[in-house]
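Left out: one protein chain. Kept in place: all the others.
Should a chain be cited, it is by its letter among A and B, assigned in written order, with residues numbered from 1 in that chain.
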Amino acid sequence: MHVDTLHAGRPAAIALRRSRAFNPTLYAFALPATLLFVVFIAYPIVWVAGQSVYTKSNAAEAIFAGLGNYRSVLTDPTFWIVVRNMALWGVITIPVQMLVGGLLAYFIERHTNALRGFFRTMFFLPVVTSVSVVSLVWVQIYAPYYGIAQEYLKHVGIVMTNSAIGDPKTAIYALIVVNIWQWTGFSMLMYIAGIANLPSEVLDAARIDGARGWRLAVHVIVPMLAPATKSLLLLGVIGTLQTFPIVHLMTGGGPNRASEVFGTFIFKQSFVLGDTGSGAALSVIVLVVALVLSLVQIALLGARLSPAAKGRAS
Amino acid sequence: MRTLTRPALRSFVIHAVLFLVLGIWMVPQVYMISVGLRTPAQAFDPQLFTWPVTFQNFATVIRDNPLGGIFLNSLIVTVATVAIVVAVASLFAFACAILKLKGTMFLYATLLTTLMVPLASLVLPLAILLKNFGWVNTYIGLILPYSALGVPFGMVILKAFMEDAPKELFEAARVDGCNAWQTYWHVALPLVRPALVFVTIWQFIVTWNEFFLALIVLTKSEMKTLTIVPMQYSGLYMANPGALFAVLTIIAIPLILLYVLVQRAFARGLLAGAVKG
Partner (left out) sequence: MNKKQLLAVSAITIALSSGSAWAQEKEVTVWSWFVQSTMQKSIAAFEKTHPDIKVNYTYYNYSPEYVTALKAAAASGSLPDVIGLQPGSLTQQYRDNLEPVNERAAKEWGADWAEKVFPVNRKQMLMGNPAGDENYYIVPQESQVLCIWYNRKLFDELKIAVPKTYEELKAASKALTDAGHIPMFQGAADGWQNENVFLMLANQFSPGIVDKAQAGETPWTAPELVSAMKAWKGLFDDGVFQQGALGAHAYPTGAQLFAQGKVGMMALGSWWMQESKFPPPLSEFVQSMDGFDFFYMPPVKEGNKASPPVGGIDIGYGLTKNGGKNDAAWTFLAELTNGVGLQEALNDLNDLPAFAGHQPKGDITEHVKQLSARFMEDLPKAENQRFASPAVAEALDNALAGVAAGSLEAEAALATVQTATEKALAAK
């Protein structure tokens, strides 16, 4: 038993869990978060939703447009390019980051010792690197003729004829590579936290049972990392939809919209073209899509209990 | 007799592979630091290392900007935000995962929507809101919106980790007569310490590097945070990539230092989170 819980001072006036039939004071735990949300997020969301049903020409009056903005956005071919790009982005970056991050976390945590802190730091560096730097450097890497990759590839006889971000067919993939490079450290860190949280006696028990190395990793550790994986998936989907600075700085969504994502599309509509109505409509669409995807995830994945919690009452 | 034992060989191979991957992974970082140390003449030379090395860029950046005061601004805003986010998110996660209060799941999903609205769209209404509160060019004008934006992330992580924690401990606490607060403070928080560390680091980084909102809210130069400083070196016609990379390196250093210090807590978590019979 934990000593401090034995010596819990005052007798409990509030019993846990069984009497959750209304103890309103407990809601105080949820209050600050809700308050922050209502003031700083709910109001802006409502504002944006409101904006989305008006069109604003350069004259000051806003004309009620009903669903007009939504219709024009959904029939814009660029919208469907964006959807395709976002699907590619999510489908490629999330699993790859999880896999590479997980592998790195596993090997660093369990197979290094003195250098553990060093590796943890170095692989995390790209995450803290400013996006301006990342974009400038990667544009340089991709540049043929005078770029960094070309400089070193010429020693093996490869001559680049184009920049990966300058070709409409490959632009989005080139950006995805940059994204993976930058954010894998985040997945790694999440898994490091997860591994650090693993109760060692479960691992010991499994090892005694004969599970070793590979078997131990796949059948014991991976399932126990479920909370980390679930969080990564949820955050990954949401984060994908939010992508903006890296695309804006590297390709601006081009060439000719080939690498357009929601973030850049909204930016162009609202800030460059001055069409706040359709920018707002896009934002609402993004919000709805994200919400649906998240609810689906929570419903499907939330129901699965992780093995570590097998013994508990629901 | 010195035979290379299997574990030792495996460890060697693993280290070698890690270093190899790291080497390729670090190319952009190395380039970044290298450009910061270059003269403009060589700024965009494709080689990873050039000679000579100059510290002029760092000197320029430090001379051009009152970095001390700006650093303080960033620090105040970031520390306050991190404190609020960790506190508020853990309280909420506790209510949702352990107390399982009615309606918190719904609230959880709602709060999740925070992360889903593109920041570009939030900027305008937030600007209006802050103007109405009179919080433009104040610390609190940044701290509170940052906290509101950061709590959902923390809540996702902490909820997941709290749910995964062995429930026997909470039962034990209840049996011992702990009230909700004591359970939160003495049981829940220590159990998810690695996750707390993670949220702390993450929120620190996000807030430290946040740029868009800082740009809108802080228009007076005395109030500016570090992230605004690089802008002057990447302007349309007047570009000084060496100085840009130098200042961005400077901004990243506190983050790296913090991370190095804090990541050791993950190891300690291994021992602290264990459940003994």
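Heads up, the rule we're going with is that a residue touches a chain if its C-beta (ideal position, glycine included) is under 8 Å from a C-beta of that chain, and two chains touch if they have at least 3 such contacts.
Given the structure is predicted, the values throughout are model-derived calculations rather than measurements.
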| item | value |
| --- | --- |
| Option touching the unshown chain, where A:Pro32, A:Gly117 or A:Gly252 are the choices | A:Gly252 |
| Which of A:Ala164, A:Val220 or A:Leu235 contacts the chain that the document leaves out | A:Ala164 |
| Touching residue (missing chain; options A:Asn69, A:Gln140, A:Ser231 or A:Ser294) | A:Gln140 |
| Contacts of chain B with the absent chain, listed as residue ranges | 39-44, 120, 123-125, 127-128, 130-132, 136, 212, 215-216, 219-221, 231-232, 234-241, 244 |
| Interface residues of chain A (partner: the chain not displayed) | 57-60, 136, 139-140, 142-147, 160-168, 248, 250-252, 254-258, 267-268, 270-274 |
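Here, only the chains that are shown with their structure count from here on.
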| item | value |
| --- | --- |
| Chain centre separation in whole Å, for chain B relative to chain A (CA means) | 14 |
| Chain A contact footprint on chain B (complex, rising order) | 10-11, 14-15, 17-18, 21-22, 25-29, 31-32, 44, 46-48, 87-89, 91-92, 94-96, 98-102, 104, 107, 109-122, 124-126, 128-129, 144-145, 147-149, 151-153, 155-157, 160-161, 163-174, 176-180, 182-184, 186-187, 192, 194-195, 197-198, 201-202, 205, 209, 227, 230, 234, 241, 244-245, 248, 251-252, 255-256, 259-260, 263-264, 266-267, 269-270, 273-275 |
| Residues of chain A that touch chain B when the two form their complex | 1-2, 4-6, 8, 10-17, 20, 26-27, 29-30, 32-34, 36-37, 39-41, 43-45, 47-48, 104, 107-108, 111-112, 115-117, 119-130, 132-134, 136-138, 140-141, 146-148, 150-151, 181, 186, 189-190, 192-194, 196-201, 226-228, 230-231, 234-235, 238-239, 241-242, 244, 262-263, 266-267, 270-271, 276, 279-280, 282-283, 286-287, 290-291, 294-295, 298, 306, 308-309, 311-313 |
